[in-house]
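One structure is given below, represented as structure tokens, and several questions about it will come after.
Removed from the display is one protein chain of the complex; every other protein chain stays in position.
Naming follows writing order (A and B), and every chain is counted from residue 1.
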Amino acid sequence: MAHAQEMDAYVEPTGIGPPKLGMWLFLSGEVVLFGGIIMTIVLFRVSFPGWAEESSHTNPIIGSVNTFNLLTSSMLVAVAYKMSATGRHDLAKLCILGCLLFGILFLCLKWIIEWPTEIAHHYTIHSGPFWQLYYTATGLHAVHVLVGLVAFVIILVLYMGTWRPKFTLEAAALYWHFVDIVWLFLWPLFYLS
Amino acid sequence: MPIMPDISTHGFWLDWSLLIISLVTLAVAILSFALIIVAIINFRQSKNPKATRHMSGWITRLIILDIAMIIFDIIIAVYSTAGWGQTILKSEESLIREYGEPVYVKVIGRQFFWSFNYSGADGEYDTTDDFQLANELIVPEDRLVMLHMTSGDTIHSFFVPHLRVKYDVIPGRETRVWFVAKESGEYPSICTELCGLGHYKMLANVNVMEQDAYQRWLDTRMVTLGAR
Partner (left out) sequence: MAAATHAVHHAEIGWVGRYIFSTDHKMIAKQYLLNGLFFAIFGGIIALMFRVHLAVPDAGILAPERYNSFVTMHGTLMVFWVAMPILLGFFGNLTIPLMIGARDMAFPLLNMMSYWTFFLSSVVIMASFFVPGGPFAGGWTGYAPLSVSTGMMGVDWGINLWVLGLALEFTAVLMGGINFIVTPFVMRARGMSIMRLPLIIWMVVIASLLFMLSVGPLIAGAFLVLFDKNFGTHFYLVTAEARGDPLLWQHLFWFFGHPEVYVILIPGLGVICEIFPAAARKPLHGYHHIIYATIFAGVLSFMVWAHHMFVAGLNPLAAVGFSITTIIISVPFLVIVVAMGLTLWGGSLRFNAAFLYAFFAYCIFIVGGLTGLQLGATVADIQLHDTYFVVAHFHYVIFASVILATFAAVQWWFPKMFGRLMNETIGKIHAISTFVLFNIVFTPMFILGFAGYPRRYAGYDHIPFLQGWTWLNDLASIAGILLVLVQFLFVFNFFYSMRAGKKADKNPWEATTMEWMAPSPPPHLNWGDTAPVVDRGPYEYATDEADYEPQGRLIALSSGQQPVASHQPPATGH
């Protein structure tokens, strides 16, 4: 087959294979999507005087614990990738499982404890600029987290078998780091301002 | 040009900038199309069976054209910015210094009518002598008129072609336009931002009165209000 590839495809010596390049492009689209949302938040933050007051009604402890959760799971994914690349698949599986658990913890904290408490205190999506942005932006982010978790479940199942496509884990890891970075913007904008 | 006659003091900035840009772009267009027509007539296959592969000096010509375009761009930018500085960008203080005390009118756009609110004799809003006109703006000639505009529902745009005035009317914000009308008469105003079903019927009348007629009208208005 090596001969045919030599004949057929002229692959640029960039070291980036097609799937990876595609993933980066997808993420560039996601960056502008969240860029638009973060710009909107900043715009409202500047023009809406009651922002800091409303912001003090969020739960910074849950926010910070969730930041810790995401950062840890991001780290675990990086370790899993390293392990998988060096052939230690058992450790890789363990790390992916850990990353899954921290991700699930993130969503549980947010959807089972944080949001219901706030809604019980009548801070709903109708309670003014801060809260509508809060629910929209963190909700969209949480949906991204959910998508990432589904991807990791699939990867975990794949890694249980013998076919372990190296790129799948790398793509999921890239995506997961991106979701993490978005949270690092949302966290100060909503919890610490 | 088919443009409406200008009765404002700032309109010449706009008209001249339109005229200059239009004439130059027209000249550029005529020149380009002349060259294009020459090209397609001269270089058709039956007349020129063998194409010339190498053409010398074209890069120089391209650079010259680019420089010409940049110079033209600079002229447009400078002129339109100067015009902008004399119209929308002009501050209220410098306008008052130039034209004297203004007549203030509050404009509220609603689906699908305009209401023009006058502050009455005391010059203060939210007092008993306020009054408003529907779809009719009455202003004196040769005096500075400042419109403070806002909307009750969606975005509208207040456009008076003869006065060279156009500005959006936005809910939750106040936008400001000014004009000084040079000639009395009745001028139409139309809405130019799609605002719903009746958008095309959202017309108003701008009635520019001579100064003493305006004063008489205002006094009568006050008397009627007082009697009420």
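Note that a residue touches a chain if its C-beta (ideal position, glycine included) is under 8 Å from a C-beta of that chain, and two chains touch if they have at least 3 such contacts.
The shown structure was predicted, so the numbers you read here are calculated from the model rather than taken from an experiment.
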Legend entry - Touching residues on chain B - with respect to the absent chain: 1-4, 13-14, 17-18, 21-22, 25, 28-29, 32-33, 35-36, 39-40, 43-45, 48-53, 55, 58-59, 61-62, 65-66, 69-70, 73, 76-77, 79-81, 83-84, 87-89, 111, 153-155, 157, 159, 161, 164-168, 170-173, 175, 188, 190-201, 203
Inset, instruction - Since one chain isn't shown, list which residues of chain A touch it in the complete complex. - result: 1-12, 14-19, 21-22, 25-26, 28-37, 39-40, 43-44, 47, 125-126, 128-129, 132-133, 136, 140
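Rule of thumb we're sticking to: only the chains that are shown with their structure count from here on.
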Inset, instruction - Would you kindly tell me how far, in whole Å, the mean C-alpha position of chain B lies from that of chain A? - result: 49
